[in-house]
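Then we have chain A:
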Amino acid sequence: MEVVTSFKPLLALSVSAIAALLILLTGERRRNLREGWTFAAALVKFFIVVSMIPAVLDGKVIECSLVQLFPGVSLQFRVDAFGLFFATLASFLWMATSAYSIGYMRGLRSHAQTRFFFCFAFALHGALGIAFAGNLFTLFIFYEILTVSTFPLVAHKETGEAISGGRKYLAYLLSGAALVIFSMGVTYSLTGTLDFKSGGFLQGHGSDGLLRVLFAAFILGFGTKAALMPLHEWLPTAMVAPTPVSALLHAVAVVKAGVFCVLRVILYVFGPDLLSGLHLGIVLASFASLTVLLSGMLALAQDNLKRRLAFSTINNLAIIILGASLLSPSAITGGIFHIAAHGFMKITLFFAAGAIYVKTHLEKVSELDGIGKSMPITMASFAVAALGIAGIPPMAGFISKWYLCLGSLEAGQIVFLFVLLGSALLDIAYFGPIIYHSFFKKPVGRQHCGLDEASLWMVIPIAACAALSILFGIFPNAFVHFFDIASLVAKSALGTN
Partner candidate 1 sequence: MISSPFPVLIIVVPLISAFLIVIAGLIKKSLCYPLMILSLSASVLSSLAILNDVLSHGTVHYRLGGWPPPWGIEYVIDHLNAFVALIVSAISLLIGISAKRMVERDFPGKSAYVYCLFVLQVTGLLGIVVTGDVFNLYVFLEIASIAGYALIAIGEDGAPFASFNYMIYGTIGACFYLLGVGYLYIVTGSLNMADLSKLLPGLQSSKVVLMAFAFLMVGIAVKMALFPLHVWLPDAYTYAPSPVSALVAPLTTKVGAYVMIRILLTVFPPSFFIETVPAALLLRWLGGFAVLFGCIFALAQTDFKRMLGYVLIAEIGYIALGIGFGNRNGLTGSILHILNDGLMMASLFLIVGAITYKGGPRKMARFTGLHGKMPLTMAAFVVSALSVVGIPPTCGFFSKWYLVLGGIDSKQWLFVAVLLASSLLNAILFFRVIEKAYFEPSMDEQGVDRKALNPTGGQQNILSNKVKIDEAPLTILIPILIMAAGVLSVGLLSGRIVSGIIRFAIPAHF
Partner candidate 2 sequence: MKLIALIAVSLTGAILIYGTADMPDWGDPGSPASLHVSPRYIEKSVEETQVPNIVTSVLADYRGYDTLGETTVIFTAGIACILLIRRFGR
Partner candidate 3 sequence: MEFIIGKYNYWIYICLMMIGFYAMIGKRNLVKKLIGMNIFQTSIILFFVSTGSKKGATIPIVEHGARAVEAVRYINPLPHVLMLTAIVVMVSTFGVALALLMMIYRRYHTLEEDEILGFRK
């Protein structure tokens, strides 16, 4: 593997940090300029990230080492296929989110918008740092930056409910972080290094028992962010946050970062060989399957639209982890591709929910009867994304589910095939009624006076994301080569290069 030294990762990272500072300095008075910074940063960041794709597809790794933090560990950025995948997704969706949040925040005349955009930019800084981190320690630094910068976003409404949601978020994530510190410490004292390596670097260190405990600590630690059951409680509570924040939490950065970290640990710290040697892959897979089915059922019971979406997220994250823990090439490819596919689809769903809220202040599923008539574009996009999540072609969700199913066959675990199919059925069960009611039912107790879409700032991102979900379903390699990168990750992680 060829290693290229370049400052590009650092540049991409600093773009959002600088943007955050500029936003802070610009302040509330000149809000057009402030939002301009957000946009410019999102664009610049996206292009820097995308410019790294060709090199990485060639099998190169882009590295950038800063100060040494302690023996064997530096503050190091290392762009491999997996990191680039996540970075591309995050920066891609940041563009959509920033447009959307401008419409949303202004539509609601929200307070403290400067803080909002500042924290948002900083959260992206954290997410990209996680993506580009070359070792566990660097990853953890940005993991915590992400946690802390998201806290003000979750508590943005400043109501009692919002603040307690924020508290819960912090309590879960910081407890998880404590476990991560512990497991990092053990890893370091076993191996003397924390650098990621394809195929893992823990093999041959420590006793089986210790490694099992270590794995559990890692998964529980990062699992809090990935909302793995039973550590998911914070995610539905955090739904009090403004919708762009929910989009950030679910689709762009936070939970995806959690899943990313879990996958990093599985593939680059422990490695498939060690995991299957310790029989841990199957344990994690069963654990994830339970989450998949349980969260699907719980989603059915939710009347609040955003909470239902939250449980759907928990469901899909568990599917990604399930894919990775099956440790077969197709399953890993499918799982990783699902990170992107789910990102685009889920962001559409949240955007749509937010648009409905801004226009009508409705949050309950049962109140949405007939809304499709007044907001056709929004609800059509919603329908597209919802069907995509259920895995119906030609949406992107189909591709990932297809590969996941293939992967479970490859791994010889038919049980998990049924889990996947069952979850698709559950998806249809909890999204189907919404789509049906919104288009084909008469509104009750509410006047509908024709077309009433939200502002263009919101509708365009919604439609664009829905369109992209279809596009990535038909051309999974469109624009940014998501699929190729995902399969490259699977190949290199399994050593079948």
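Definition applied: a residue touches a chain if its C-beta (ideal position, glycine included) is under 8 Å from a C-beta of that chain, and two chains touch if they have at least 3 such contacts; residues count from 1.
Keep in mind how these were chosen: all candidates are chains of the complex that A comes from, given by their letters.
None of the values given here were measured: they were computed from a predicted structure.
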Practice task
Every candidate listed belongs to the same complex as chain A; state which one touches it: 1, 2 or 3.
Solution key: 1
Problem - Residues of chain A that touch candidate 1 when the two form their complex - result: 67-71, 74-75, 115, 140-141, 144-145, 147-148, 151-152, 155, 158, 162-163, 166-167, 170-171, 174-175, 178-179, 181-182, 185-186, 188-189
